[in-house]
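This structure is in structure tokens; I'll ask about it shortly.
With one protein chain removed, the remaining protein chains of the complex are shown where they sit.
Order of writing sets the chain letters: A, B and C. Residues in each chain are counted from 1.
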Amino acid sequence: MSTTPANTDIFTRRESDARSYCRGFDTVFTSANGSEMIDQDGTRYIDFLAGCSSLNYGHNDPDLKQALIDHIQADGIAHGLDMHTDTKAAFIETFEKHILTPRKMAHKIMFTGPTGANTVEAAMKIARKVTGRSNIIAFTNGFHGVTQGALAATGNGYHREGSGVPLNNVTRMPFDGFVGEHNDTTAFIEAMLVDQSSGMDAPAAIILETVQGEGGLNAASAEWLRSIAQMAKKAGALLIVDDVQAGCGRTGRFFSFEESGISPDIITLAKSISGFGLPMGLVLVKPEHDVMGPAEHNGTFRGNTHAFVTARAAIEKFWSDNRFEQDIARRAKLIEQGLQAIADMIPGARLKGRGMMRGVDVGSGDLAGEICARAFQNGLIIETSGSEDEVVKILAPLTTPDDMLLSGLDILIDAAQNVLGTYKYAAE
Amino acid sequence: MSTTPANTDIFTRRESDARSYCRGFDTVFTSANGSEMIDQDGTRYIDFLAGCSSLNYGHNDPDLKQALIDHIQADGIAHGLDMHTDTKAAFIETFEKHILTPRKMAHKIMFTGPTGANTVEAAMKIARKVTGRSNIIAFTNGFHGVTQGALAATGNGYHREGSGVPLNNVTRMPFDGFVGEHNDTTAFIEAMLVDQSSGMDAPAAIILETVQGEGGLNAASAEWLRSIAQMAKKAGALLIVDDVQAGCGRTGRFFSFEESGISPDIITLAKSISGFGLPMGLVLVKPEHDVMGPAEHNGTFRGNTHAFVTARAAIEKFWSDNRFEQDIARRAKLIEQGLQAIADMIPGARLKGRGMMRGVDVGSGDLAGEICARAFQNGLIIETSGSEDEVVKILAPLTTPDDMLLSGLDILIDAAQNVLGTYKYAAE
Amino acid sequence: MSTTPANTDIFTRRESDARSYCRGFDTVFTSANGSEMIDQDGTRYIDFLAGCSSLNYGHNDPDLKQALIDHIQADGIAHGLDMHTDTKAAFIETFEKHILTPRKMAHKIMFTGPTGANTVEAAMKIARKVTGRSNIIAFTNGFHGVTQGALAATGNGYHREGSGVPLNNVTRMPFDGFVGEHNDTTAFIEAMLVDQSSGMDAPAAIILETVQGEGGLNAASAEWLRSIAQMAKKAGALLIVDDVQAGCGRTGRFFSFEESGISPDIITLAKSISGFGLPMGLVLVKPEHDVMGPAEHNGTFRGNTHAFVTARAAIEKFWSDNRFEQDIARRAKLIEQGLQAIADMIPGARLKGRGMMRGVDVGSGDLAGEICARAFQNGLIIETSGSEDEVVKILAPLTTPDDMLLSGLDILIDAAQNVLGTYKYAAE
Partner (left out) sequence: MSTTPANTDIFTRRESDARSYCRGFDTVFTSANGSEMIDQDGTRYIDFLAGCSSLNYGHNDPDLKQALIDHIQADGIAHGLDMHTDTKAAFIETFEKHILTPRKMAHKIMFTGPTGANTVEAAMKIARKVTGRSNIIAFTNGFHGVTQGALAATGNGYHREGSGVPLNNVTRMPFDGFVGEHNDTTAFIEAMLVDQSSGMDAPAAIILETVQGEGGLNAASAEWLRSIAQMAKKAGALLIVDDVQAGCGRTGRFFSFEESGISPDIITLAKSISGFGLPMGLVLVKPEHDVMGPAEHNGTFRGNTHAFVTARAAIEKFWSDNRFEQDIARRAKLIEQGLQAIADMIPGARLKGRGMMRGVDVGSGDLAGEICARAFQNGLIIETSGSEDEVVKILAPLTTPDDMLLSGLDILIDAAQNVLGTYKYAAE
């Protein structure tokens, strides 16, 4: 657009102090391709952040890009509210064919406002309407967005404080591993559900991420997930899997819960569902729970037709057979090895997460932050996660070529070595 | 995309019952251009809905379209979280130059999740943080979105019920005209604010639409707005103008409040801000109230870069001089005349709204609905508004050529005549 | 008890700063009789406060006193939870015979914890259970107690602030006269109830005091009360009259609403119901709304048997014929004349209240406070009321002999004259 390098003054002068990532990645980006972002000086960065898992298929995938340009060229609908369009039909058909039917999922698709938080708000409403109950169980370190309903389910204290009002109608339960590795938190949860004087009101739903993307990449075990699913059923509560960050292949399969064998009543998807980084969100709901009336939960952008175009193309390209899953599995191994190399440098460090949603808990937010900052200086975009930002988190595009993945990991390992050298030096 | 007509079965089979507009406009749209939408049979419809005011510049404006294609072709960033991009810089510079500076507005821009509701949630948080108060005053018949925080400020009972939990921390006050034309509601509001035992807790903010888009096109008088602004100031409350639907030229000027001369502390924009129907939302906040910390209110899609491209192009094209405002004024007159023709047919009917956000209250939701249905049969997309859907509402693209506007109005007048003929016949 | 004058040091040293009335009436009281309180120096004070209307029959009425002593001497039950006791049976029978049956009231009696606030909490629960709705309409300047549920219905800002949490599930409506004498507030209330997008959720109940004891002795007109009763019925909401302060004869009849002819679904009584100043509270509820299950709303002291003894004796003594009502009517006139004398001294002053629940709004809290302080120096216990404490309020025992009433009024008039003299002096 602009041919001369943009002056960042405009951001300081006119953008709200709420801006955030630009503070850690202090340059002006102008283009992006695959797993790389390029700034206005022409410097290329390997992207291990991928729009917080919104770019699972990388930047500007050529097939998705072409489909989108074709659509726009042909005066395809850009904004159609929730009217019928051929584009929407094509997306639903493709999603049904490659995602729902093979997994024997009878779920219906509800298009909500195009943010993850909006899908969570809708999911919570559905559960409350189905059950006539107000209380929803959410977990420690969970992150579900920052609009008021979703924020009540979010654990992060900084975001909660931002609401300016008490956040209510949610009961917090300990996630798998929250009270130490050997403490099975389901015993407490079950006691709370069973005891009539526990003080926990009957829940409309249990909402969870199978891997907590913002909360430190805590991965629930398949067994724990099955226990929770059983308890939800017994308690007459719906099970909501918030797959906004962990879905769309991030943990190895399309949905993050597939390995556990559970069958959630409601699933939320956003981030990578458009495949191209375009805003889109949807809720999958079992037909028997599809109770929202026409426009009862509405929103102007619930029909982002550009996103339908790229979403359809992405499903067709990556999910019509199992080759992509195999790629992910292989790359996940490479990531694991790279992170293990870092973990080996730091006493007490441990790997977190699952699939290509991995990280290493280095025990301190300062250390993790310095490693990421150093990595950025060397051409790698990467962020932290966790209550104290103590986890170096890799969310590389799932399509990252193996050699580029290794290059990125090398930068990261190098950064860790450098920072730790400094640390040791400072300690001496 | 698909070359054979889409079967609407897929929607029935797999789309949630929450779908809504597709019920009234029962066809499958495939393309759109300017003020027209075309369905798969090639039928052309004049669009007097315009994505509920999200398409103020029409569908696929050629200049915006070209700018977007160029951006995509060049591998421009699609999704950049809230990093610095040249595209974002260009938008902000353009918005500053053509919108903020000429209006002497020092406001900073906060990019939120790309929905109107999300901008309202952010605005409410800001006000609560600035004041340390939780209560927010909202108005009868106001509509601010359906996520939980915004929904508390929304008046519509159907949407409120959908939340499944009590909606709190908002006090409802009567909008201008709510208790009849001659009842100045500011007297009550002032008494509530002044009396220490009124039972209304000190407000963090007063939030309002100057013209209530969903609530029946009730337009506040400039005098009423000034009274409210003064009361807010005296009460130590921020004034939030939710300009999501009424902004971006809809009422005649860029902001809907310009004629009244008030200076809101916070303004929300979404819908037409991208200019192309792409999801985008932003909050304008006076610098002294820009208190949200980095990512305190965050969201994955707060950097929809495609939307920045078209938003910049739209501002440059339509708002760099005052010709567009003159066009709107002229078209508003045409609309007023058309609606008056309908009002003249119905005893008690009255015109509502302001600028190109106009409608006619025909006294009954059934009648309004039948008129709109008949109009659709004759090639016009148009919707109702109001508590009882009693207002036939015109939200045509502001760019609609005068002759097409007149054609649309003719269809509407014709529909009204037909329906009223039927009505009379039924009554006899 | 203690024979030497008590040192007030003990209060300063060990009683919480939350103590209040003792600050205005700075002496140590040792006994009381009829309409007089006596301090440890033997000074006698005429009591125009009467325990905030808890002592409508005066202090230590000889017949009630004897009944209570007899009960205690005979080892009558003091505390019986909500078991059957002969004492309770006797109270209920008497209350049925002299109060309920003559007024054709089929209401059942629910004994709650012995405070007014507790009766209100119970009433609100009943209404919410009956209707399945959470919202309750309460009025500007209403006072219903300070426990969290009741406090939500209370208008006073100082008390509301004390809760430390937002108070919710109550919508505030303007009381009769709140927006000026000639503004009929029922128009607004009806619009809020009828308009489906007003933003007011369907109410479980409308709760009100017919005369607002703490809020400035605002007396609703009979017509306004009938309108409200009709609107409640139409809206499917229960009508709750909080007669804690205005009941038990204070406004002229046993219940404060009798003159208006309305038939509340629920009535709360406390304060003077025991007749002797002993803690007691009860809720009258129409049989069809008697939905609380056994102990669903419970409380240890819901069977204060001493209070049943005196309550029965009081009903028998004062309400078995209409002589007491005649006394009240006559004394109310004397009070009115006295207050009018004060009103005549102060431009803009006006009389407030009804029956023996009367006051004069002197336009300023400072002035009202000074008048009361001066009166206390001259042997009269009297307090203020209203948002700004601007009303000098008389709540003399209903049994106060006419000459003592006149003596008290003389002191008050004298105080007003003195203070106003000072004021004028200061103004000159």
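Going forward, contacts are C-beta pairs under 8 Å (C-beta built on N, C-alpha and C of every residue); 3 or more make two chains touch, one makes a residue touch a chain.
As the structure is a computational prediction, the values presented were derived from the model and not from experiment.
For the chain missing from the display, the contacting residue among A:Thr171, A:Ser263, A:Gln340 or A:Asn378 is A:Thr171, taking the whole complex into account.
Taking the complete complex into account, C:Phe276 is the one of C:Phe178, C:Phe276 or C:Trp319 that touches the chain left out. In the full complex, the hidden chain is touched by subunit B at residues 165-166. Along subunit A, the points of touch with the absent chain fall at residues 134-135, 138-142, 154-158, 160-161, 166-172, 174, 178-180, 183, 187-188, 191-192, 195-202, 214-216, 386-388.
Mapped onto subunit C, contacts with the missing chain fall at residues 1-2, 5-8, 10-11, 13-23, 25-33, 37, 40, 49, 51-52, 54-55, 59-60, 65, 67-69, 71-90, 92-93, 95-96, 100, 108-111, 113-118, 121, 124-125, 127-129, 134, 145-150, 152, 158-159, 161-165, 168-169, 204, 270-271, 276-279, 283, 285, 290-301, 304, 306, 309, 312.
Methods note: only the chains that are shown with their structure count from here on.
Note on chain placement: the centre of subunit A and the centre of subunit B lie 30 Å apart, centres being C-alpha means.
With centres defined as mean CA coordinates, subunit C is found 49 Å away from subunit B. As a whole-number value, the distance joining the C-alpha centres of subunit A and subunit C reads 58 Å.
Shared contact sites, meaning residues of subunit B that touch two or more other chains, fall at 134, 158, 168-169.
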